[in-house]
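With one protein chain removed, the remaining protein chains of the complex are shown where they sit.
Think of it as A and B in the order they're written, each chain with its own count starting at 1.
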Amino acid sequence: MIATAAPGWFLEHAYLIPLIPAIAFALIIAFGKRIPDTRIGRYTIPGGGSLIGVASMLGSLFFAAGAALQWIQYTDGENYVAAVRKSWVWWQSGGIEIGLGQQIDGLSVMVLLLVAFISTLVQIYSLEYLKGDRRYTHFFASLTLFSAGMLVMVLAENMVQLILGWEIMGLCSFMLIGHWWEDKANSRASLKAFFTVRTGDIGLLVGTAIVGLSAQKWITANGLQDQYSGFSIEGISRWALAGDSQYKSVLTWGAVALFIACIGKSGQFPLHTWLPDAMAGPTPVSSLLHSSTMVVAGVFLVARLYPVFFEGLRILDTNVNLIAVIGGITIIVAALLAFVQTDIKKVLAYSTVSQLGYMMMGLGVGAWTPAVFHIWTHAFFKCCLFLCAGSIAHSGSHHSFDMKKDMGGLWRKMPVTFATWTISSMALAGVPFFAGWYSKDEIIDIAGGNQYWVFFAIGLAGAFLTTAYMTRATYLTFFGKARGAAAGIHEEDHSEAHAPAPAAHGAADAHDSHDSHAGPHESPWLIKGPLVILATLAIVAGLINAPAFKIFKFEEWVEPKAMPVSLTGETIHEGSARNISVGAFGLRASSEGEGESKPVAAEGDGHSPTKGEIGAEEHSEGEEHSAGYPGSAIEEGHLTGECGTPGFVPEAGTTCYAPGVIHHEFKWVKALPAFLLVVLGFIISSAVCVTLYGKKRRPLAGLTERNVIARGLYKFLWNRYYLDALYEGVIVRGIAHPLARAMYWLNQNVFDGIVNGAGRTGRKVGEITYKYVDQGLVDGVVNGSGAAARGTGTALRPTQSGKVSQYGALLFAAAALAALILVLVNS
Amino acid sequence: MLAASGLVAQNIAFGIVALIMIVGALRVVTTKNVVHAALWLVLVLAGAAAQYLILSAEFVAITQVLVYIGAVTVLFLFGTMLTRAQLGRATDLNNKNWALGIPVALLLLGTLVYVLIDSFHAEKLVDDPKDVPNVTTQQISDSIFRPYLVPFWALSFVLLAALIGAIVLARKD
Partner (left out) sequence: MLLNQFLLLGAILFAIGVYGVVARRNAVLVLMSIELILNSVNINLLAFALRNGGDPTGHTFALYVIAVAAAEVGVGLALVLLVYRNRRSIALDELSEMKG
């Protein structure tokens, strides 16, 4: 049964959410610079249009919160609920309609609320952080437009609108990362971010074209064109889940192309190199980019078009698929890189990359709901961590982000920052009962439950590494001896400071006056406020989906119910989705599943063998069934619908909107290994930190200088696996230079040789003729031929003269000759 | 040949215009005065517009006049002016080995002529002189915005890029 309640005003008018900041952007650009700061009593009301931005984000937040509340009323957690779709056609061509509209379902409501909330806090924070900046107005304008872009993308009804939002974000991130563009490094970083993401965006355009046009074809063939356009999210989802074998390979290629875009945007391996460089921007930008917007866009796209990836990349059908592999590699690669960073923001940047890897891996192993839930929880604590880093730089370390040089021992000086940082770090590390634990643990659990043992192990290893590098960062920042700026020492040469760089310091002179070089101190309330709110959320935000306490609210609200729906939108199978008996679909254990589960289970950590055995048992029972879902997955968990199961084709007249998600029952035993690894990571890392950076004895200090292996490893990580060197040194320079050199060599040795040889032969022939054949009669001719030969030599030699007209002549002549030869051969 | 294929008036018009065009084109590439070259080019372009009319492509002909003769030529004259080329006769308008162009052009022309005569030696454009098909502007617009929409988009981007590129290149920073 379809939910009967009306969606409500806020849901119907969700398009207002991005509209408000978009209008605010125009207002800030138009009038921002003319608004002066005003003083009321001892408070200064910031001008420059920044308050327009804050107000617009508050407005968005209000509408988003309204929409979220109404969505919660609208869903009943049991039945399929149609998304609130609206679309205004603005372009119609060749039977394809492209609209501008909204598609409001659980996922978009969740991300809308998140983005509006985080953006509001970041803007409030920026009021203080960016005070006195020379491009204050532009900063707020870009920030507002950036949020608007993300919001447009989130509620996009079709792919074209999604691309619009996606590209607005790309542009704004370019402007924001390069906010202090006077410094060469910053403008370089923003260009790098822009171009890396653009590289991936080619995939987005290609993938959209592939997917959209095929979906249009399918929709027209099935007579649905009145309801959906081929580019609409729902149209594409239905097409992907229809199981039409005609489109199998198209679906795969479309999914791969779209995934390339996600790799670029979400900083997945191998395109992750732009993310740490993007730290060149002001800290509020980093926090917004890395928590809820920009980088989440790629994950969001996968979650949004999950049917395409689910079917196209055969999630759950094969043991390994592209998304999970990329996500898994990213988790480990980025987490290892976080160990060698000295810049606190870069540690956080790599941690973001690693966490995004978790989300991708979760989506890849079929854990849609936990992955999306991880977007939610991750946003709060990562935003908080970045804002903490900003707070430290603002008030503690004199605009330096270098943990080794300018921090240490700050916990006494900045208690609020320290407390919020610690809470968020624990949430990030996945300490039980903090927000990150609920989501991360379920991703790992489902990876194991669906018998992706490799990814299960990677998830656990990632948890260990996360704890370890966060412990290191916390130790370096807050404990130990105060160093550099944290000890109140200000170097005269400010350009030593890492991030906001000289340009910021020009503007930061205003800071210096109010800081008055008082040494590290706590930040003002405009900065502390957002920190406290976010830290609180880093604890409680996870509670809305806590399998440990049998709370499944998030699942209820956000997860799409996977059941076949008739064309008019009514569900065909009555009753609750949760009640659908799993056994009815048969236990399908793949033989690969067994082959893989055993060896990995053997190396697993005391926990996995039980699961491996279950998988093996199931295998013997379910052998007659076709390969498909791993046996133990269904035995232990429940599947929320039959859509998307291999081989399932909806009846005529019905379609699916979303594939089913397998959920596994929570058991404390299963959560134990991850927890133990977290504790282990904490202990090892703090031990290493104390010995490395501690006050008194430092037995391990200088290990990287003494030990060859340690030095090699450190160097490898320090150079970021040489990926940047690969991209710039090898690919760019490597391809261009040797090619040029090879051509030069060819030119010097071969062409010149031929030319000279021809000349020489000609002369020789002439000489021979002159000497032996006829001196008197043919003399003139001989001389002429010698001259002609020499002439050819000199005429041909300048073919590589660098003169454009000669190249043109050669080009046309060669083309004409080639055409002539072709014609003669063919006729 | 002319009479046999019907449409005598068009054939005569074609002959005259083609002659003018060829002479004009030759002058464009041989004249020693840059401004004269631009004016000869106008003649060729106008001739091309006339040919389009003969080919019953009125819309393209009008566009040709508007864009080429109206805009492009003016651009050329501006370019000539801004680069301070000599307005009178100049002696160094050709390359030193300009003669290289003659064999290349002749080779190309020979190939083309051979191929064209070989494949379409006496094919008629329209079988019956009475029903010369008429392409309406509506048909063209349908064609642009239906099957060739994507090239149109691409073209729009090319124009935008050219616009920005030209500004970036030519501005004095």
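Assume a contact is a pair of C-beta atoms (placed from the backbone, for glycine too) under 8 Å apart; a residue touches a chain by one contact, two chains touch by 3 or more.
In this text, all values refer to a predicted model and were calculated from it rather than measured experimentally.
*Asks:* For the chain that is not shown, enumerate the shown chains it touches in the whole assembly.
*Replies:* A, B
*Asks:* Hey, which chain A residues sit against the chain that's not shown?
*Replies:* 743-744, 747, 800-809, 812
*Asks:* Using the touch rule from the top, list residues of chain B that touch the missing partner.
*Replies:* 1, 5-7, 10-11, 14, 18, 21-22, 25-26, 28-29, 34, 37-38, 41, 44-45, 48, 51-52, 54-57, 59-60, 63-64, 67-68, 71-72, 75-76, 78-80, 82-85, 90, 92-96, 98-102, 104-106, 108-109, 112-113, 116-117, 120-126, 132-135, 139-140, 142-144, 147-148, 151-152, 155, 158-159, 161-163, 165-167, 169-170, 172
In the analysis below, only the chains that are shown with their structure count from here on.
*Asks:* Mind listing the chain A positions that touch chain B in their complex?
*Replies:* Checking each residue of chain A against chain B gives 93-94, 803, 805-806, 809, 812-813, 815-817, 819-820, 823, 827.
*Asks:* Any idea which chain B residues touch chain A in the complex?
*Replies:* Per the touch definition, chain B meets chain A at residues 95, 97, 100-101, 103-105, 107-108, 110-111, 114-115, 118, 145-147, 149.
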